[in-house]
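Subset of chains shown; positions unchanged.
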Amino acid sequence: MTRSCVTALMLIGLMVGSWLSDAHAAVGREKLLTEPGVYGTFAVFALDEAWVKQDPAMRIVNLTSLKGVVEQHREHVAIDLYLLRGLSDHADLMFRIHAAELRETQEFLLDLKSSQFGKHLKRVGIMHGLTKQPNYVPEFPDQMKADLQAISEPGQNPYAIVIPIRKSAEWWGLDQEKRAAMMQEHTAATLPYLKTVKRKLYHSSGLDDLDFITYFETSKLEDFHSLVLSLEKVREFRYTRRFGHPTILGTMKSLDEVVELLAQ
Amino acid sequence: MTRSCVTALMLIGLMVGSWLSDAHAAVGREKLLTEPGVYGTFAVFALDEAWVKQDPAMRIVNLTSLKGVVEQHREHVAIDLYLLRGLSDHADLMFRIHAAELRETQEFLLDLKSSQFGKHLKRVGIMHGLTKQPNYVPEFPDQMKADLQAISEPGQNPYAIVIPIRKSAEWWGLDQEKRAAMMQEHTAATLPYLKTVKRKLYHSSGLDDLDFITYFETSKLEDFHSLVLSLEKVREFRYTRRFGHPTILGTMKSLDEVVELLAQ
Amino acid sequence: MTRSCVTALMLIGLMVGSWLSDAHAAVGREKLLTEPGVYGTFAVFALDEAWVKQDPAMRIVNLTSLKGVVEQHREHVAIDLYLLRGLSDHADLMFRIHAAELRETQEFLLDLKSSQFGKHLKRVGIMHGLTKQPNYVPEFPDQMKADLQAISEPGQNPYAIVIPIRKSAEWWGLDQEKRAAMMQEHTAATLPYLKTVKRKLYHSSGLDDLDFITYFETSKLEDFHSLVLSLEKVREFRYTRRFGHPTILGTMKSLDEVVELLAQ
Amino acid sequence: MTRSCVTALMLIGLMVGSWLSDAHAAVGREKLLTEPGVYGTFAVFALDEAWVKQDPAMRIVNLTSLKGVVEQHREHVAIDLYLLRGLSDHADLMFRIHAAELRETQEFLLDLKSSQFGKHLKRVGIMHGLTKQPNYVPEFPDQMKADLQAISEPGQNPYAIVIPIRKSAEWWGLDQEKRAAMMQEHTAATLPYLKTVKRKLYHSSGLDDLDFITYFETSKLEDFHSLVLSLEKVREFRYTRRFGHPTILGTMKSLDEVVELLAQ
């Protein structure tokens, strides 16, 4: 990328940024990322073949439209970006979007698709889920509840992994007590990894061909692997009909980092 | 969209509208949407890559042809539109078509495909079902029958969800009494959501690789999620071989709203 | 379509028709459609995207080549056409071809593909089966045999449905007596629909990833649906590993009707 | 095809043929087709959409390159051609290649792909297997061994069918004696068809997602169908996890026949 292009990008950043009350957006984002009753959408895209063939100046025009759309919607929805290229099949980018209503997510994605940048995006897949109060935790022993308060420290430049899950009909047919006992065993298996692997759960039944979307962040990928291995060994895993398909693996990036990477 | 384009769209609306006896169409529509023995078709489309690349004037010419085809067939078939873009995989639009004969639905879809607009439509999938008198309700307790009379109020701007279902051979092999008992349990699980989630059932055996198409409308998506979760917990769910694949999620739109959205 | 085009089509019809002894073809066709030991092929096609974009005159040139190829092979193979567009996924046309040898079917399809029209055909799928003497009927009670003599009256403009079937290894492992008993139950379930739903069976083991192709014609689609529902309830259905995938639904059309529809 | 084109094709045939010692190739071919320890590859291709659109002269140039590549490799690998168009899904041509080393097969396919003709070939699928001494025959009764010596007479212009097979883990877990008993039953079912259906077995475990590739030649397709039906009825078939997917059906053609057919 030439120096003048970088300068152009920086200018764009300044101009777009000035449209917005960043403080206001930050408050909304914090609530969307922590509260129950919020819809989480994972939208995976590939860049089309025309993307790499256009000249660098046009690419920057397109990326400016990406920045514009994201900034414009940031007051209503919380948007995170992930670079999948080189780590996941057939995909380049993932947007994770949190919103109070899926309608707002749809509006963001409609605007994204209509933007100059969106013309180069090919849809790879989309999944939706809902954040909820924990189902089984209230029945767990006090020590386990206390352990679960531990705050994870995923470190710098974390990897993100998304694993969709569908349980079997047998699982849902078990009574709440039996499921709670197995979920306690499941949770015990996760305790050693609470500090290095951050987890977030979305409930999807009816919104998608899934029951859950599990989302992970870590800078120690080996710990994440060990965590999954532990989860495969508990009884609850036998009631899992789909685990992955796809497993989505990428690296978290800021909007600016994505813009810079794609400008090349 | 420029102001002159908007004006053009409005003019088109007036002209197309004048071809038709709206009152007549409304009567037919009401019957098609409420009576048994009606065929329901869910036709899902994506817009091709050329769509976004044409100039706005041409896009409006194309959308006029969409309006024309829909208006022309509205006397015979009931047509509802849904915006899937941003919520469902690989799809932009869904038409739900009710007709006394599938032949009439085919004629509408042939004309749609032959229209200027249709040249930009890529087929994603199509499913057919038939409305029928309720199978099991006559055997239900009187209180449950009364409860089922409740009219749903899906509110403004509802979401629509379509979930195709195939039952196992074991299900069909059960005698009517056993199936009725399980369907009563199934129905009991749905009662708390009758007011906020509207449901409609289509029978598909033989018409498609399905036994049922379940259609939902709601403005409270969380209630819909809770409803599906309740249904996963009843015994009847264990006899379900396919649930979704795909789950189709979108927002209901009027023809004019779709035209306006796609004109952009 | 302009009037001059219609005239052109009619002229073409006359000219092509004159190449052939229609009476001779009719005799061969009758035999192919009724006798055992005949190969039935279901070849499903979609029209490519260039089809709708060519000018009407060129479209008629192409359709003339379709007529020519069909007429040319009609002395050897029996060819039926079905319009799938608007009723089946990703498909526009189906050819059902009966021939004494699959080699002759291949020759027809090679010539079709090489024709001007064939350049616009994209292959969607192809299935082959063989007509045979009934397997189980000789063991049925006399009354049932008499009932099966009833001639179906599918009425005007019938729908056609094709459902491929694969049985489980358990089915084939049962002894002939047990299979015959279940097939008698299966056949009993079909008796109420003999008059309105016409059926034809093709045996596919080894010729395709199937055991049977079941073909139906009806002008009462609801009766066909009820028939399939009845068949799902008999014991024999539990030994069915694949039923549909795809289910093909279309309307029967004469060659001239197809030509006229596609000319638009 | 014009007369001058035919002449051109014949000339090409002469020139290409002169590069080679046909006698030498014939000896190698005989060994490769009959001995154990030989690798068999089934490579299935479709012609791209540009193929039919090029002018006839260019098509002949391309076909000359096909002839050249085949002739060039015939001293090292045995190459058979099959026309799949009109009989198998999405495919036009199959090459069956026998070689002492898969490396030699790869070299042939690399040269084929790099040729003028190869630029029009789209890969549909490829499967590899290994010929071996019969596993179970040594344990069969003497009469069965004698019966198996019968030479098949597939007649003129035979059809070829390729069916890939994967056995279940349960099959491999049985002891040799039990498997041999079931294979004897399997073999008995094939005896009535030895004369009209020629069979060849390739072992694929590890080389592909298969355990076996079964290859058949026959000019009596109905006998082949009856053979498969008999094989579905023996106990061993219950241990088959995959049978077909795809089933490949075509007609054997000489290189010259293929060239002539594709020149049109």
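Just so it is clear, A, B, C and D label the chains in written order, and each chain counts residues from 1 on its own.
One rule holds for everything that comes next: contacts are C-beta pairs under 8 Å (C-beta built on N, C-alpha and C of every residue); 3 or more make two chains touch, one makes a residue touch a chain.
Nothing here was measured: the structure is a model prediction, and the numbers come from that model.
Colleague: Full complex copy number, with 4 in place?
Modeller: 5
Going forward, only the chains that are shown with their structure count from here on.
Colleague: In contact with chain C and with chain D at once: which chains are those? Just list them.
Modeller: Both-contact set = empty.
Colleague: Please state the rotation angle, between 0 and 180 degrees and to the nearest 5, that superposes the Cα atoms of chain A on chain D.
Modeller: With C-alpha atoms aligned, the rotation comes to 145 degrees.
Colleague: Same residues or different residues where chain A meets chain B? The copies count as same if more than half of the interface numbers are shared.
Modeller: Counting shared over all numbers used gives less than one half: different.
Colleague: Can you work out the whole-Å distance between the CA centroids of chain A and chain B?
Modeller: 30
Colleague: Quick check: how many Å separate the C-alpha centres of chain A and chain C?
Modeller: 48
Colleague: Spell out, as numbers or ranges, the residues of chain A touching 2 or more other chains.
Modeller: Not one residue in chain A touches at least two other chains.
Colleague: If every chain is a node and each touching pair gets an edge, what shape is that graph: line, ring, star, complete or other?
Modeller: line
Colleague: I'd like to see which chains touch which, written out pair by pair.
Modeller: Between chains, contact exists in these pairs: A-B, B-C, C-D.
Colleague: In their shared complex, at which residues does chain B touch chain A?
Modeller: 49, 52-53, 83, 85-90, 157, 159, 161, 163, 221-222, 224-225, 227-229, 232-233, 235, 237-238, 240, 243-247, 249, 251, 261, 264
Colleague: Write out the stretch or stretches of chain B touching chain C in their complex.
Modeller: On the chain B side, the touching residues are 37, 39, 43, 48, 101-103, 105-110, 113-114, 118-119, 123, 125-126, 128, 130, 169-170, 172-173, 203-209, 211.
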